[in-house]
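For this view, one protein chain was removed and the others were kept in their places.
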Amino acid sequence: MTATLAPKDFASDQEVRWCPGCGDYAILKAVQKTLADVGATTERTVFVSGIGCSSRFPYYVATYGFHTIHGRAPAVATGVKLANPELDVWLVTGDGDGLSIGGNHLLHVLRRNVDLQIILFNNEIYGLTKGQYSPTSRRGTHSPSTPSGSLDSPVSPCAFALGAGGRFVARAVDTQQAPLVDVLKRAHAHHGASFVEVFQNCVVYNDGVFDAFTEKSVAAEQQLHVVHGQPLRFGKDQPRGLRVVPGKFELEVVTLGERGISEADLLVHDETNRTLASLLAALQPPAFPMALGVLYCDPTTPYERDVEAQMAAAGPKGELTELLKKGRTWQVS
Amino acid sequence: MTATLAPKDFASDQEVRWCPGCGDYAILKAVQKTLADVGATTERTVFVSGIGCSSRFPYYVATYGFHTIHGRAPAVATGVKLANPELDVWLVTGDGDGLSIGGNHLLHVLRRNVDLQIILFNNEIYGLTKGQYSPTSRRGTHSPSTPSGSLDSPVSPCAFALGAGGRFVARAVDTQQAPLVDVLKRAHAHHGASFVEVFQNCVVYNDGVFDAFTEKSVAAEQQLHVVHGQPLRFGKDQPRGLRVVPGKFELEVVTLGERGISEADLLVHDETNRTLASLLAALQPPAFPMALGVLYCDPTTPYERDVEAQMAAAGPKGELTELLKKGRTWQVS
Amino acid sequence: MATASPPVRQVPREEREQAVIRFAGDSGDGMQITGSQFTLETALAGNDLATFPDYPAEIRAPAGTTFGVSAFQIHFGATDVLTAGDELDVLVAMNPAALAVNLNDVRPGGTVVVDTAAFTERNLAKAGYEKNPLDDGSLASYQVLAVDITRLTGEAVKGFAITSRDAHRCRNMWALGLMLWMYDRERQATIDWLTRKFSGEPEIARANVAALNAGHAFGETAELPNHIGAFTVAPHQSTPGTYRTVSGTEAIAWGLIAGLRAAQLRRMVFASYPITPASGILHTLAGLKSFGVVTFQAEDEIAAICAAIGASYAGALGVTSSSGPGIALKTEGLGLAIATELPLVVIDSQRAGPSTGMPTKTEQSDLFQAVLGRNADAPLPVIAAATPGDCFEVAREAVRLATRYMTPVIVLSDGYLANAAEPWRIPEVASLPDFPVRFRADPQGFHPFLRDPTTLARVWARPGTPGLEHRIGGLERAYDSGHISYDPDNHEQMTRTRAAKIAGIAKDIPLQAVSLGEPAGALAVVGWGSTYGALHQAVKQVRAQGHAVSHIHIRYLAPFPRNLGDLLRRFEHVLVPELNNGQLVQLLRAAYLIPAEGLNQVSGKPFKVSRLVSAIEERLA
Partner (left out) sequence: MATASPPVRQVPREEREQAVIRFAGDSGDGMQITGSQFTLETALAGNDLATFPDYPAEIRAPAGTTFGVSAFQIHFGATDVLTAGDELDVLVAMNPAALAVNLNDVRPGGTVVVDTAAFTERNLAKAGYEKNPLDDGSLASYQVLAVDITRLTGEAVKGFAITSRDAHRCRNMWALGLMLWMYDRERQATIDWLTRKFSGEPEIARANVAALNAGHAFGETAELPNHIGAFTVAPHQSTPGTYRTVSGTEAIAWGLIAGLRAAQLRRMVFASYPITPASGILHTLAGLKSFGVVTFQAEDEIAAICAAIGASYAGALGVTSSSGPGIALKTEGLGLAIATELPLVVIDSQRAGPSTGMPTKTEQSDLFQAVLGRNADAPLPVIAAATPGDCFEVAREAVRLATRYMTPVIVLSDGYLANAAEPWRIPEVASLPDFPVRFRADPQGFHPFLRDPTTLARVWARPGTPGLEHRIGGLERAYDSGHISYDPDNHEQMTRTRAAKIAGIAKDIPLQAVSLGEPAGALAVVGWGSTYGALHQAVKQVRAQGHAVSHIHIRYLAPFPRNLGDLLRRFEHVLVPELNNGQLVQLLRAAYLIPAEGLNQVSGKPFKVSRLVSAIEERLA
């Protein structure tokens, strides 16, 4: 299995069981393309997921897969890497699985920086359980469990990941394959925990919740695709951009040519700057464009590599008999 | 019980059982003083805690108290407020209780913004279980469970709280009573979830871990006490301060008078700016001073107040018989 | 409103005592709605009935697939109806997959109604048919009514300004109309419902009504093959009163509120995390805020039970609800509630396991977990509901036990009860006895573990009460002060007291009754929970053959009613049918040393009466 594979080679023999039109299909395609593009092998690749519509993902990929329990995929995936760091492990979770019941494990896998590609399918709803609001649902969301509207302010997945000490934080849209695949490749290339939030449309329980920036008609104006080292420009023909409000820790939208603004005034994306990443993650349409792409990437040694180093340092295979006889012993004859 | 009480009135009849010299004693004193200063009553005040040395706290306060289970205090406290929003609820937790097993509940109580004063005793160790490293322990910490040194990068409690969407984030040192009491009063005055990290010295398992900025000799130089609206100055006679590295999202230490730096160049603390708060929270001695005080405060309606509004809106006491007869019914005679 | 003109065919209607019909189609075909409406019209026709909705696990599986089939079964009759029925008299299959999945539940000679338009190459393939079953004679042993429902619906709604998609969506109403005609039911309630539902889109409402009427008219007017009969089912003689249909989900929600009222508590904090099949209770209560119910969707099951515990500590009624995997997560929290002796109601809507298992399928396999599944000696009362209507009383009783004994109480329901519906005589709530909670107010001689000498329950002291400031927690506490205590004798005394308190509940619950038959005999069929109807029917049938068989159904699973042992010893054999691998049977053997025998089914489906009957007959042979 060394001949590189095509995307279709990563499709399992299982019939895909998401609702017709679900954004999950697009993400599945993008992942299969990514696997092919990065030359992954089916036998060395493992998909671990929790529970949810999104977490059905592993059944549809022709690699090794583990559909675990609700919220615990990060812990299971950590165990897989501790057992065999050679494996290339992807983690698929949802906004409920990863941020409601699984928030703590997500925090710790990010802070430990275990080498995983973590894809969080954010549809701002609990799909599999028929549409209750989730921790990413906006205030006032009407759902079976919140008939008069939800009250809690949502958590921002990327802000959370940054606060948790994540070293790679990116964002993409389910149906925009090219940028999604780019982000997934970057995530794969990054050694350590890579966190990717994908805006995923749930056609049944939350249809169109991201239209404000994914709708064809507005996409160009409402999406900012960030590129390291490039000025933060957006809009059709890129007429607009972001700059720092002078003397403040805030960003503002400016139009080139207006009020004497030139490209030089624009903020240049620095994906190694956590503060900038937080600011970008916080931008909300319509006032601001939605920031997509790699918001933050600042690698450090992955956890399991340090673990292996300690194991290696512990030296040669221990002698059990020696161990048992270590310390004070005495003979009875 | 309307006559305002003295600190000693908040001491319970239980013998305090922390190790002699433990930082917890100082925090207990500060809390008792705070309660007296804010005119709290013993009957309307509730202390909820998890499990740990720190979580023994409620036994020593003459108010209502609930020593719950490991990591779950935020959920229990939320239930208390949902049952009776009139109660004044404090939550005491540790770096293990609140950020290891309890990280998810802490995330959600902060994002929901339940009106609680949350005090996290951070001693960077598991005290009660005899000294294992915790999620806030620095890399390389030698402990019973990490004899060759810990490998995971620690989580920063304040960075986490900010990432979780917390609306009040502050920091203090166990034995510096005046600033600690100030911070606790601010936390109490803030409506919503107030998060206070207290650096607490564990004399038995982690003695002196904060000396780099708490030692008398260095405290003045290594502590920055932030005050909203005031320039960020520190050091004996405040000779030094912080300013923004021009054009960057970074802070640097400058000395007034040097390189033509005047107070006007210094950054003025704005406790409503989340980005600034994150930058301050991230400062690490010795290169930077440790930022103490109210790093962030930007109130919004507390969760339980919105809940009560919905309850009120639901209107008059429902009629059970009506409920049962609602919809299609028929008579059998 | 029925379309006029063509001569109404005067079919002779056969009188039937009972009938079982099932609507089956794609998740998108609206079979659940169709079934519910048929149920409503049937209830209004005065029949006794039981329903069994069967959803696919997938939210909306690809059209035409077998795993995407959604079905709704209803059993109704002039005589008592206790189960959803073993065999189908009529199957309505909206597509080949629905036919494939459901056909072998149809009794030989039963009627099969299909929409021929749906039997396309593609759909047949998806359903795994090589040949079209409508032509290959494979349906010979059934009465087949093959109609192009799609086309006829299309014609019926032609006139209306609706999309062809919406037009297609009217097929289920056409089928409903036909079935209502076949069993001689009214259409008015459905028409009203449609008008209400689509009040925003009157055209759609009218189109659906037209389809409904067209289906009905088709039965009345069309030359139906003679083998397709028309029937009447006389009304059932039930106790006088006001009736409605109720599902277990509704009944639990309402029973909790009835309990809250009886306890004279101002507020219930219902903290839960969604999970199939438990979520419905959360959804129902979320709409009942005016009854003093705060619903809290927690971040997980642990937070849910802990929030409920916090609420009880603060003087409200804490309630939490989940299914097996979620209840497992609540184990540690239950220990805290037991140790701190706080009232708490925990509802377990059981589903097939282990682990995620089969979330939409029913099972009774959490009994061990409920009774024994905790670290250390941690007893609590466990009660189970037998029918949808019984859920109301059981939920109310759970509140009584929790508040009277200051203890968590586990209520066992299951996926079948959650979704099944039955006619329910609405109780006169005013006439139900109250059990008011008395909060401690007097500081005199107070400590938090003062006990009521008869119930052994500790005092409930609400934060906010002057003079009762106290601290509780999970550490062992002194019997006579409530302060932390590691004293060996104290731990012994507290452990025994906690056990005695729960055991003492046996004095405060009804003696075990015999649901059917004599209190002694050759065989006792002993069950619990949702198998009530099937067991009752089976025993009834065997008794009709003159056998000395009795049916005993246990609501109180911990502690057992104090006469249970003696009662069971009066039977030569004890058979314990359960939808698990043998759990109650073990508890009975341990408690009474009787050679009780299990009869176990772990298929995710309810018992069939026929299977029980033969099993019972075997034991008697």
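So that you can tell them apart, the chains are marked A, B and C in the order they are listed, and the count of residues begins at 1 in each.
What we mean here is this: a residue touches a chain if its C-beta (ideal position, glycine included) is under 8 Å from a C-beta of that chain, and two chains touch if they have at least 3 such contacts.
Because the structure is predicted, anything quoted here is derived from the model rather than measured.
Touch, as defined at the top, links the missing chain to these shown chains in the whole complex: A, B, C. One of C:Ala127, C:Ala378, C:Ile505 or C:Val613 touches the chain omitted from the figure, and that residue is C:Ala378. From the options C:Asp115, C:Glu220 or C:Asp366, the residue with contact to the unseen chain in the full assembly is C:Asp366. Of A:Val48, A:Leu180, A:Leu224 or A:Leu266, it is A:Val48 that touches the chain left out of the display.
Annotation: of C:Asp148, C:Asp166, C:Glu332 or C:Glu617, C:Glu332 touches the absent chain (contact as defined above).
Check C:Gln73, C:Thr150, C:Asn172 or C:Gln601 against the missing chain and you find that the one touching it is C:Gln601. Residues of subunit B that touch the chain left out of the display are 15-20, 51, 53, 69-71, 100-101, 103, 126-130, 132-133, 135, 144-148, 204. Listed by residue number, the positions of subunit A touching the unshown chain are 1, 12, 14, 41-44, 46-48, 51, 58-59, 62-69, 72, 74-80, 82-84, 86-87, 104-105, 107-108, 307, 310-311, 314-318, 320-321, 323-325, 327-333. Within the complete assembly, residues 57, 67, 323-325, 327-329, 331-332, 335-336, 338-340, 350, 352-358, 360-361, 363, 365-366, 368-369, 372-378, 473-476, 486, 488-489, 491-492, 495-496, 498-499, 580-581, 586-587, 589-590, 593-595, 601-605 of subunit C touch the chain that is not shown.
One rule holds in what follows: only the chains that are shown with their structure count from here on.
By number of C-beta pairs in contact, the leading pair of chains is B-C. Rounded to a whole number, the gap between the C-alpha centres of subunit A and subunit C is 39 angstrom.
Centres computed as Cα averages put subunit A at a distance of 29 Å from subunit B. Subunit B and subunit C have CA centres that are 45 Å apart. Under the contact definition stated at the top, the residues of subunit C that touch 2 or more other chains are 289, 299-300. In subunit B, the positions touching at least two other chains are 104, 107-108, 307, 310, 314.
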